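Here the complex is missing one protein chain, while the rest keep their positions.
Entry: subunit A
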Amino acid sequence: MALKIVKGSIDRMFDKNLQDLVRGIRNHKEDEAKYISTCIDEIKQELKQDNIAVKANAVCKLTYLQMLGYDVSWAAFNIVEVMSSSKFTYKRIGYLAASQCFHEGTDVIMLTTNQIRKDLSSPNQYDTGVALTGLSCFVTPDLARDLANDIMTLMSHTKPYIRKKAVLIMYKVFLKYPESLRPAFPRLKEKLEDPDPGVQSAAVNVICELARRNPKNYLSLAPLFFKLMTSSTNNWVLIKIIKLFGALTPLEPRLGKKLIEPLTNLIHSTSAMSLLYECVNTVIAVLISLSSGMPNHSASIQLCVQKLRILIEDSDQNLKYLGLLAMSKILKTHPKSVQSHKDLILQCLDDKDESIRLRALDLLYGMVSKKNLMEIVKKLMLHVDKAEGTTYRDELLTKIIDICSQSNYQYITNFEWYISILVELTRLEGTRHGHLIASQMLDVAIRVKAIRGFAVAQMATLLDNAHLLTGNTQRNGICEVLYAAAWICGEFSEHLEDPMQTLEAMLRPKVATLPGHIQAVYVQNAAKLFATVLQKHEGETDSQAAQETSQLLIDRLPLFVQSANLEVQERASCILQLVKYIQKLQQKNVEVAEEVTALFAGELNPVAPKAQKKVPIPEGLDLDAWINEPPSESESEDEKPKVVFAKEEPKHYRSRHTEVDEKELARRREVRKQEQANNPFYIKASPSSQKVYDAPGVEHIPVVQIDLSVPLKVPGMPMSDQYLKLEEERRQKEKAERKKKEKKKKREKRGKGRKADSGPESEEDITPAHQVDIVTEEMPENALPSDDDDKDPNDPHKALDIDLDKPLADSEKLPVRTHRPEVLKSPAEDRDSKSVPQETKKKSSKEKKEKKKDKEKDRKQIKPTVHWFPVQKSSKHKKKKQKKEKEEKEKKKKKRHHHHHHHGDAGGEDSVQNGTVEEEEPLPPMSNYSLLAENSYIKMVYDIQGNHQDESKVVVSVIFENKSDSFLKSMEFNVLDSLNSKLQRPEGAGPHDGLTVPFQLPPGVSNEARFVFSVQSIVMPQKLKGTLTFIVKSDESSTHEKLDFKLHFTCTSYLITTPCYSDAYAKLLESGDLKGSSLRLEGINMPFHHLLARICFHHHFSVVERIDSCASMYSRSIQGHHVCLLVKTSDQTVSIDAKCDEPSLLGNVLDEIKQTFSKC
């Protein structure tokens, strides 16, 4: 009872809830729009109330209306209000509404930043979750920038529910704010190994999505993914990873080699079809990437094809579809393997499912050969007749044309057949592809010279029967072919048997109903035909026929002169006048044919569609440069003479230009003609036709008496079939002849052994029926081969093409709210530094194992790839990787120098950054490693590096080199800590315990170990005493040895190379917080850039700007002190003015710089 009362009160409170609204809409089917508009008015009233519950209810209803297509953006502010409710119920409604209708253009979005931030850090995980979900739908660049850091923190939330959402949303953040990718990436990578499978899956998802667009940046993750692939059991994750590998393999074929085996295992073992399918897909990708220069992987191909066949034969249409889809990928590289399944694919053409038929069509495209083209096309033509629905039929039509015309008509042996096919296709009702057929007709007629006679005859018939094509208005797509027909008949009219008849056909009044552009072609080509007719009758005593023709034109052309189409009108009136004039001449018995023919003389050459684009810009031509200086706006008096000048100039230009062009063209034409003359069987890029066959001769062409008028007048009688039969007969005959010849040969060299049986016809056996000269399309000389014009510059993923292996610079840290300055140190970097050594150690051991396996498997492949197995001895530095190239150059310098290239490079790069790039002599090799201690057994050199991420830590890298003939083991490294500097020891170790060096040294080998020290004050240099103890083990004895040393912590070692832009640098100097000091160095005898490089290298500076013999440099200490230098040089004297916010640090650094230069 009480409940009922309560319920009633709620109903009163909410005027009308979502359910009521839906019910109302359903009850007002007749006047839905009206009902909804009253509802919207109600909602507007509700939104005006102060009660948040009422508002939330209203917003909820709006969300529903939005789905129905109503614009609700006017309520955006109310949505924000509901979002900021403290109650989860309402908040969720608000975020849902926002996710449905907010977008980048919504201006109230900027009001939400703080609310979202508050929700993200809410103690209630569901508030956070709802905020993340909503944000994923409407994140803008501004929101992404402002919230990136908060979301990144959430990636390490204690609750996996939040972690996975935070990880997933990072992808959206990256898209909107690409700068966040690098700082966030280490943590994202870490999440690949999250204990929670959901989080792991999310991380895989994000990285796959990133890597799909810019795969090369993610190659270095391959080992990690490889591990995941072999360990994960989550099919969803596996599918993603396998898909990712599919994207990576094209870039690194060796990766593919590694993948084949585990993938094949998965194919054999998995029961999940989805996984099986993706495995097959990736194996295919691998095989494609390997296809060049690899021993055959026929077993894998066979496996794939076999599995795909099973899929295609499955009764599940989905599997069938996917099977065909994957098959088409194999087809590209291994057509032979697919061709054996032709039966299956042809069968799919009869499937009731259109998607499957289309896929099968795609496959057919790649399966044709000279041998089976006619047969396949015949099948397709049958399907064309049967097909219901124009879309599928149009698809068939385009496929037929694609199949036939592919690779420059490579598979067509009989062009008469092809022309007949095209003509048959014109009988299709209501196709949209008339222009396609037309362009094929034109292309064939122009490029296959031998076929012109036949083509012209066919086209003449087409023109004669034009009424069949145009009769039905529905068919107007097809009348495009008349365009081609008219042009072909006109252009190659010398082949026409009865040009007069064709001319008559082209000037029928019915033509005026055709589209304007076709009429224009008709008119123009009628003139060409006219010329031909005149030519024919020239010299005849009776000029009657010629005069009749003129009269015909004069009678018919006025129809076109009245055309509404400008082009038609213009051409018609021009030609009409011409004909009238000719008639006059004819009446005076003047011979005009030759002159009229001259109007249309010259042959047209096919030009490649991209030819214009590929014309290289001649050297020295700058298209952006002004030919004439633009008139300056201020000097108005000067305008007049300039205009005159400008007018004259182009004239000169143009005439000169065309002259050159014409000469050039003529020359090229000549060259090409010669080329073609020397190469009678000239088919571009068709490897199977390299052989030149003995021309069968004209008399060998099976001459067919075709009654050309029949097929068109009786639509439905397929005449291309005749060719199929003829072709078969011809091939039989040829084969027989060849056999005879072979037999002869066989008899001749019977002793020499067996001859391969000529069972199935091979490709090369089929000779074309015609000696065909397929003219290649013209391209400008030295055309640029580039084809990269199809990249989309607006792709948002372009911005995410970021090198992720480079170490982070300070400037890249994510922006953090200013009122919480303690977070300024990005937590990601913090983690990164800690996780790297561990991770790499783990990796390296695994790598070694893998390497061994690899070695056994394939001895040739000992040298591992950079990405897959970085060659590095033990612990390694992340930064080293990309310095690899440089390292290789200096390989001879031995491993000892490994480490310092980093700084050498950084300096080198930076010094060019803003300065002038001049021819500078190469730098002498430099090393930062200095001797620590040495005795007869061992030599130690060391280098000290500040740690980017931690202001109180430095890393000491020590290279131990075994100089003896004995084995050194159990090395222990210990130092006496001072108050200021302490060696970081593992937890539980006493303050005086030494650290075990994590390796042993065989004779002559060196290796590097790193020790972390914590320091408090960095303003003073410091020395620490230490001892190395070790056991020397030779064959007979082992002795305990020790070596004392002194570690010298210079102030320089607390500096970190940090790039700084000149404007930031200027601001820093202006701020006035820095104290100055200066230094003079005399007698420095080295080039200025060497000097700079030395400072950069030894003292961890970077060049901000360099002008001639003056440079500004910058560095930062691990505790954030700025150190600025202004270095000037003149006559062996170098003066350094320095500024720093810590005078004693500066003094010490300057002393150290002085020392560096006093040494050399």
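The criterion applied here is as follows: contacts are C-beta pairs under 8 Å (C-beta built on N, C-alpha and C of every residue); 3 or more make two chains touch, one makes a residue touch a chain; residues count from 1.
Note that contacts and distances are computed from a predicted model.
Protein name for the hidden chain, per its UniProt entry and selected from "Metaxin", "GPI-anchor transamidase", "Exostosin-like 1" or "AP complex subunit sigma": "AP complex subunit sigma". When the whole complex is considered, the residue among A:214, A:355, A:390 or A:1017 that touches the unshown chain is A:355. Touching the missing chain, out of A:322, A:422, A:469 or A:800, is residue A:322.
Residue A:172 is the one among A:55, A:157, A:172 or A:1098 that touches the chain not shown.
Checked against the full complex, the candidates A:36, A:132, A:546 or A:1019 give a single residue touching the omitted chain, namely A:132. Summary of contacts with the chain left out: across A:44, A:212, A:969 or A:1090, the touching residue is A:212. Mapped onto subunit A, the interface with the missing chain covers residues 6, 9-10, 18-19, 22-23, 26, 53, 60, 63-64, 66-71, 87-89, 92-93, 96, 100, 103-104, 126, 129, 132-133, 136-137, 139, 161, 164-165, 168-169, 171-172, 198, 201-202, 205-206, 208-209, 212, 235-236, 239, 243, 273-274, 277-278, 317-318, 320-322, 352-356, 358.
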